[in-house]
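Can you read through this structure? Questions will come right after.
Note that one protein chain is taken out, while the other chains of the complex remain in position.
Residue numbering begins at 1 within each chain, and the chains themselves are lettered A, B and C in the order written.
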Amino acid sequence: MKRLLIRLAWFAGSLLLASLLIFAATNWLPGDIASVLLGTNATPEAVAAKRVELGLDRPFLVRYLEWLGGVVSGDFGTSMINGRSVTATIAPRLEVSLWLVLFGTLGSLLLALPVGTFAAVRRRHLDGFVVSALSQIGLAVPAFWAGIWLVVLFAVRLQWLPAGGYVPYWESPAQWALHLILPVTALSIVQASVISRYVRTAVIDVLHTDYFRTARAIGWGKVGALWRHGLRNISISLLTVVGLQVATLLVGAIIIEQVFALPGLGSRLLLAVTQRDLVVVQGIVLVLVWAVLLINFLVDVAYQMLDPRLKREAT
Amino acid sequence: MRVRRIIQLLAVLLAAVMMVSCSRPSGGSSEPSDQGAERKVLEVGATGEPAGMDMITVDGAGTPFVLLYNVYETLVKLDAERNVKPLLATEWEMSPDRLTYTFHLDPQAKFADGSPVDAAAVVASFQRIIDGAGTGQVKGNFAPLKAVRAVEDKVVELELHAPSNYFLLSLTTPAGIVVNPAADVASLNETPAGSGPYQLGEWEPGSKVSLVRNEQYWGTPPHYDEVNFRYYADPNAMNTAMLSGQLDIISNLTVPQSIGQFADTSKYTVHEGVTDGEVLLSFNNSNPALAKREVRQAIHHAIDRQAVVDAAWGGKGELIGSMVPPGEPWYEDLSDTYPYDPEKAKELLAQAGHAQGLTLRLRVPSLPYAPPAARSIQSQLRAVGIEVEIEELDFARWLDVVFSQGDYDMTIVAHVEPRDLRMFAREGNYLHYSNPDFDKLMQEADEGDETAFVEKQKEAARLLTADAPVDWLFLLPNIIVTTPDIDGVQADQTSLSFDVTLLASSR
Amino acid sequence: MKRSSLWAGAALVGFVVLVAIVGFFWTPFSPTSNGPTPLAAPGWPHLLGTDAFGTDVLSRLMAGAKVVLLVGVLSVLGAAVVGVPLGMAAAMLPRWAGEIPARLADILYGFPALLLAILFAAALGGSTWTAVMAIGIATVPAFVRVARAATLQVVSQPFVEAAELAGVSRFVIAGRHVWPNIAPLVWVQASVSFGIAILSEAGLSYLGLGSGPDAPTWGRMLREAQDHLFSTPILALWPGLAVAIATLGFNLLGDGLRDVLDPRLRERP
Partner (left out) sequence: MKLVVDELSVRFGDTLAVDKVSFAVGETERLGIIGASGSGKSVTSLAIAGLLSETARVSGSIKFDGQELVGLRERDYRRLRGNRFSMIFQEPMTALDPTMRVGLQIAEAIALHDRRTGKRLTVEEELQRVGITDPGRVADSFPHQLSGGQRQRAMIAMAIVNKPDLVICDEPTTALDMVVQRNILHVLDDVLTDRAALFISHDLGVVREVCPRVIVMQEGHIVEEGPIDAVIAAPAHDYTARLVAAARGEL
């Protein structure tokens, strides 16, 4: 229990520090928002007045604390460009990004588990070698490049799937699914390569364990023993790997959103950066970074809770 | 059981997300499900997003593109042939001393909330600008306006400082919109209040702006019930969306190289026209080297403009030699003034004292045409001994550094405002260019009679070309791709508006 | 078979480095000059064809290798120089002090390279240096973690304890005993990070946040190629392949080094 509390304290501390870093970084951006807002013929007096109006003249720490206070109560401030609530701006986009990350994770797992297992079991055969080589290559391919070719093949040549865009699923679940297939595939392919390589190593380890031999000795086949005993043993450490990969996935999603014109957090972030909309930039970056930290924390805790061998120490 | 537990956890998570998403309000009446399949919806692909909804105070072409003539109306409007036509005003007259315009408003005209468009509304709208509101461009357009008065309920009088031929045209720009005086000025940036056939529906910054039909519209109702402007950060994504049938119109193809994708005439109609967007290689005329006319002219001679168009814009786009697009009455073809002649360029550079070479910074915004044009120009200028260092800035930063602070040697940008020959006369322009002779000609043109308006501007344009304060690279083409069933597309873009009221579908 | 990934990785990396070095002194055509035959198909004299400017694609790829390696070397080197001492300190300092760099690394781990680069690019404008900085900073935590874990193992060994008891200073211990023992793992991490750096740079340039239009990087070439995806899709093939080959090379090299240098991880029969 004490350990968990210490972990929690560290977690809270890292959230705080991350928010401070982000606030400092965005406030350090040159390209004064006031003059950008006022356009091309603004007078210095008007710019100064606008800075006061936006509260940019007050001390850094005061502004930081006010912002943080708002964030904690769910208010990320208002956009400097269009005066809209940042929370309202982020919320619908968070959903798109969430789908991408969620399905990207599930998709990559669904791909990686059989592929990695196959590569491990057949590692001394040509087909197993080819599969590991393919995953090694998949690791080296930029996700957006894969995305571009997926579009060319499936959207333009074959016309099976939409090339981009997004339909919320309460409008049409079928369209929603169709629009997500290509981006999720592009994300999953690369992600699956990372995970499948981990699965391969982990499965090879399992193949050498005594409990695997025991399972075989009571009558399981290789695949059956892996499914029944191998998977549950690697799933815990796999969870850690997948959790740590979420950061990569979130970033991959930023570029993939760009390729497929998806209205997620990443494309909104890029727009806000070009508009110098500081409040939106720091809001989105904070959401992304906190999400990564939260997932890392949860994975850490889950690891303690799920592994029966560690259970005694954790409680 | 751990695996199963993890799966359960994921399932619960998924369900939670679904529930959260489901409970979101689903956009009111704009749902297609509400009124069945008869609703006519137009999906428009676009690239430049509005930064805000108040055209008076927000810079950039994105806002008028969506709102002008669709949501907001002006007293008068330019048609496809650049003639001034009635809109809110049925007729108007000018006093003999050309200092006063009197506009008679359409008695039917009313705002979306049902209140009438009367003289008081015009006064309120214009007075806001006279009182100092508005972007530099808006204020520039209304600079000649001295006072605005309501004569009768539906008659309004505009008094000018001096006669101005430009003023009537200025009334067709965003500066001339008539805003519902009942609306709170501070809220205009989110909720426009106009008299046009559409009202602003949903606005999702970064992805779409939707217009819904104004059911109370006073004039001829438009064909479409709903128009969605879908924004694409990457123009290629817009093309693929069109190819996969998600769009009805690409409002302006910004990857002309890809026009071949729409060659199938049974599926697509391509309209190629012109815009008022002159793509300029702008010089900082206060730079010691570029202050010399010989250097500027040398650069003109050093650049093969057709090669620039070919590389940067797929060969689409007319070559122009001045700030006047073809179609204007004062247009003259000056594109041969500086033929491509690297030897001549080297000579001129030597004359100016730069025989041993010259290094210049080229700071370009990250807009589709600028970086590729920069790459092409860099290679060509190197051939005559000018080393070019390219720096790409995102648009906000470019506006700040180049456009506002004037900190650059050369830049590339399109000037899309109609009739922007005037900008060279504007004080404190980002080109650091000032030529009293040119200013005088422009003033004479603005204040003179109709002949003077045309002739003096011709003269001014020639003077400008000879002085070469910028290199006019080419005129941006207006390439609109539609599905074949859409009628009413205006090929040439003569205003800042994407006027959807003209469009109809034979479907 | 045993060292196949080491050799394959070394061969690919060697190839990329060779291309970069050759490209530094000589390319078949100028990588930044326009040519008379835009969008030419692969053939002679343009082996990989030309782009919309008529520039030779092969020459641009060769010139791009230089930039890619520069970004990789600088960012990874910078990250190692900062990260390794921090990681060693985290392991060798008293527990409370050592936690600080370790936790900082964890927080920084929440900022992926691209997110940092977007912030930096906004602040300083997109350039090669922004990319180096962002990728470098984002790579630091990986080195901190590796160095910390490896150092913890080394300092628990008897010879280090003996040196400590003999009164040898911590700096000397770090230099004489710890570094030689953790160096192999640092090299492995450097190779892996290099692969990631190449991918990140490509992503940044693709978004227009990396090197400028006059620097022929592979990511920038992909961005430019996308405009011609329908007429000349092959333009998008080469730079993507180049990225994949270089990344593959460094990944394989990292794997191979790990197998050779870290016997514990060698695959059992």
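Observations, loosely collected:
In the analysis below, a contact is a pair of C-beta atoms (placed from the backbone, for glycine too) under 8 Å apart; a residue touches a chain by one contact, two chains touch by 3 or more.
All figures in this text were calculated on a predicted structure; none of them were measured in a lab.
Checked against the full complex, the candidates A:22, A:80, A:202 or A:215 give a single residue touching the omitted chain, namely A:215. Summary of contacts with the chain left out: across A:3, A:58 or A:228, the touching residue is A:228. Take subunit A: the residues that touch the chain left off the picture are 124, 209-211, 213-222, 228-229, 232-233, 236, 307-309.
Quick note on the criterion: only the chains that are shown with their structure count from here on.
Taken as a graph of touching chains, this assembly is fully connected, with contact between every pair of chains. Of all chain pairs, the one linked by the largest number of contacting C-beta pairs is A-B. Centres computed as Cα averages put subunit B at a distance of 43 Å from subunit C. Our note on geometry: subunit A versus subunit C, Cα centroid distance of 21 Å, whole angstroms.
The multi-chain contact residues of subunit C, meaning those touching 2 or more other chains, are 121-122, 226, 229-230.
Residue numbers of subunit B whose C-beta contacts span two or more other chains: 234, 261, 366, 394, 397.
Contacts from subunit C toward subunit B in the complex involve residues 30, 32-34, 38, 52-55, 121-122, 125-127, 208, 212-214, 224, 226-231. Residues of subunit A touching subunit B in their complex: 30-32, 35-36, 39-42, 79, 81-84, 89, 92-93, 95, 98, 102, 106, 151, 155-156, 159, 161-166, 168-171, 231-232, 235-236, 239, 258-261, 263, 267-268, 270-271, 273-276, 306. The residues of subunit B lying in touch with subunit A in their complex are 2-3, 5-6, 10, 13-14, 17, 20-22, 24, 26, 31-33, 49, 51-53, 58-59, 135-137, 139-140, 189-190, 204-208, 230, 232-234, 237-238, 240-241, 243-246, 261, 366, 394-397, 399-401, 403-404, 428, 430.
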